[in-house]
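Removed from the display is one protein chain of the complex; every other protein chain stays in position.
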Amino acid sequence: MIDKSFADIGAAVADIFDGASIMIGGFGTAGMPDELIDALIARQVGDLTIISNNAGNGEAGVAALIKAGRVSKVICSFPRQSDSHHFDARYRAGEIELELVPQGNLAARIQAAGAGLGAIFTPTGFGTLLAEGKETRTIDGKDYVLEYPIGADFALIKALKGDRWGNLVYSKTARNFGPIMAMAAKTTLAQVSQIVPLGALDPEVVVTPGIFVQRVVAVAAAPAPAGSGESQ
Amino acid sequence: MIDKSFADIGAAVADIFDGASIMIGGFGTAGMPDELIDALIARQVGDLTIISNNAGNGEAGVAALIKAGRVSKVICSFPRQSDSHHFDARYRAGEIELELVPQGNLAARIQAAGAGLGAIFTPTGFGTLLAEGKETRTIDGKDYVLEYPIGADFALIKALKGDRWGNLVYSKTARNFGPIMAMAAKTTLAQVSQIVPLGALDPEVVVTPGIFVQRVVAVAAAPAPAGSGESQ
Amino acid sequence: MNRLNREQMAARVARDIPEGAYVNLGIGLPTRVADFLPGDREIFLQSENGLLGMGPAPAPGEEDPELINAGKQPVTLLAGGCYFHHADSFAMMRGGHLDICVLGAFQVSTHGDLANWHTGEPGAIPAVGGAMDLAIGAKRTLVMMELLTKQGQSKLVEQCTYPLTGLRCVLRVYTDLAVFDLGADGARVVEMVDGLTIDDLSRLTGLPLARADQAQAI
Partner (left out) sequence: MNRLNREQMAARVARDIPEGAYVNLGIGLPTRVADFLPGDREIFLQSENGLLGMGPAPAPGEEDPELINAGKQPVTLLAGGCYFHHADSFAMMRGGHLDICVLGAFQVSTHGDLANWHTGEPGAIPAVGGAMDLAIGAKRTLVMMELLTKQGQSKLVEQCTYPLTGLRCVLRVYTDLAVFDLGADGARVVEMVDGLTIDDLSRLTGLPLARADQAQAI
């Protein structure tokens, strides 16, 4: 019997190694796998390359990982936020390398990695600083930049429900990068609010098929923040 | 109020023109939009380029369109089937041009068109007849072929349910090319078994967001063939 | 001279968004356009973090941390809206499926180059988000901005001096003083506020400006 669920979140991250590349889902705090990141912080691995839309905000999630000094490089589209002070400080101190990628190129490059493409000509960034030195081509009168896939050793993502085969469904805009990161990483860890019995997820509505997910960890749903309504 | 539903299937196809490129969903007969194709046949337009996985089988769907002499070119992965006699005859008579595309390249090129990519380096077909004359490149030690997007003037697809904004859900393996063709065509026509009120489709389970669909036509669900069980 | 305030600018942009349009409103000032879309017009707002059919802000106490817009503010979803992942969301944007995108800008050139992501200041931490994708993807990319900086310099320029977001992508600029159509021939004034002349605008911007055939008061 195949059971991808892990009762122990520490065991789920136990093989993440020094120097690993790690995709982390989430857009802002929506879909940020805080508990998996906390478990990763509890392990003493560093020199990590983080691929995520943001470079952390506030004190939890990617920000906590950066604060703990475990990150040597960030590949993201939007590092600078009003509360990205942990990234800002490490970056200004020269302790973190930044590869800035337009958000659509980030999504497309992650998807390309999952789909096995060698490279893609993308329309975004042509003629800008972020395409400097990159190969370009005019196709049918439109200009494109050649971009390469972004894969990773691990992906840490957050979904709503999962089953023991790794099938996942998400909640609202917390879906964001989860499905494509799951496809692009060698090993994908999903934290979910609930592990449901096999067959409980309608096969028509599974968003991430289990083939893309290696480990599923149930975490208690966070208590709704004061003043917030439902947060399933 | 935006209402993409068409009560008259003939009106839905009324602007399809001579020489148009038309994507047609379906894998075998699953997901084949027979009623839309019948409506198209009833119009007297020809010289059509059809993009579909197969080149028709039996007497209905794409096969009927070919039989009626409306098709001058087929872009597909698998034209030859035991009952593809209408295509076979026209092809052997030199009346239909065939562009044979590996199925994964077909899917990826359609998806690339919908996503606005200029071209993609794909792993499939390298070193084969189907890549002859195409640009190739070795990336990270692996060989790829440069392939260009495939878009179309129209897509005719079959879904299970739709709403007046064009949101769609599908049935089982009848989903196949529908979602990506909807994204790649300038005008997408979806036939559905049922048009449901706005909001009746769970926003988490919509497979094709309405932005990709311009027209929705309800057709009576076909009576289940003798000896077949449920066919929603 | 009736310089438009920010609400009036947002209302002016909203007027040009037809029923049925698929629209992305950029972070900041463009977000306000939503407040001025008439309730009897069905318009589809997309947010690049994965939703289409975005509704207004939730009532206090009804916020859901997993239902936010690209500016990370709590929003709602209309009946008929839906969610999707980031690659599909940017396929909408980059694949030409959005009818209109409204963006803020540091500078826009008269031939439509856009600079809105980076001041280029040494030491500034760059952040681009979806700006470059939005700039080049929509059928019509519109900019709304005040025409002049606080120091009185024109943000409509012959050549952008800030790092570019996209080339020749902006079709129209809505400002507090005038509306401009842009193109290979340069900027044409479509509308001006009362009491302003083309000469005034040319002086303020330092640009040769033509008047569109159908130019009128805002």
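As written, the chains take the letters A, B and C, and residue 1 is the first residue of each chain.
What we mean here is this: contacts are C-beta pairs under 8 Å (C-beta built on N, C-alpha and C of every residue); 3 or more make two chains touch, one makes a residue touch a chain.
Bear in mind the structure is a predicted one, so any value in this text is a computation, not a measurement.
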In the full complex, the chain left out is in contact with A, B
Out of B:13, B:37, B:50 or B:107, which touches the unshown chain? B:107
Hey, which of B:5, B:29 or B:194 is the one touching the hidden chain? B:29
Which residue of B:12, B:174, B:190 or B:218 touches the chain not shown here: B:174
From the listed residues A:119, A:201 or A:217, report the one that touches the chain absent from this view. A:201
Footprint left on subunit A by the chain that the document does not show: 1-2, 111, 113-117, 163-165, 167, 183, 198-199, 201, 203-204, 206, 209-212
For subunit B, enumerate the residues touching the unshown chain of the complex. 27-31, 53, 77-81, 88, 91-92, 98, 100-105, 107-108, 110-111, 122-130, 143, 170-180, 207, 225, 227-232
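Operating definition for what follows: only the chains that are shown with their structure count from here on.
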So what's the Cα centroid distance for subunit B and subunit C, whole Å? 35
Taking the mean of the C-alpha atoms as each chain's centre, how many Å separate subunit A from subunit C? 29
So what's the Cα centroid distance for subunit A and subunit B, whole Å? 33
Quick check: what residues of subunit B touch more than one other chain, meaning two or more? 115-117, 203-204
Residue ranges of subunit C touching at least 2 other chains are 51, 77, 83-84, 87, 90, 94, 137
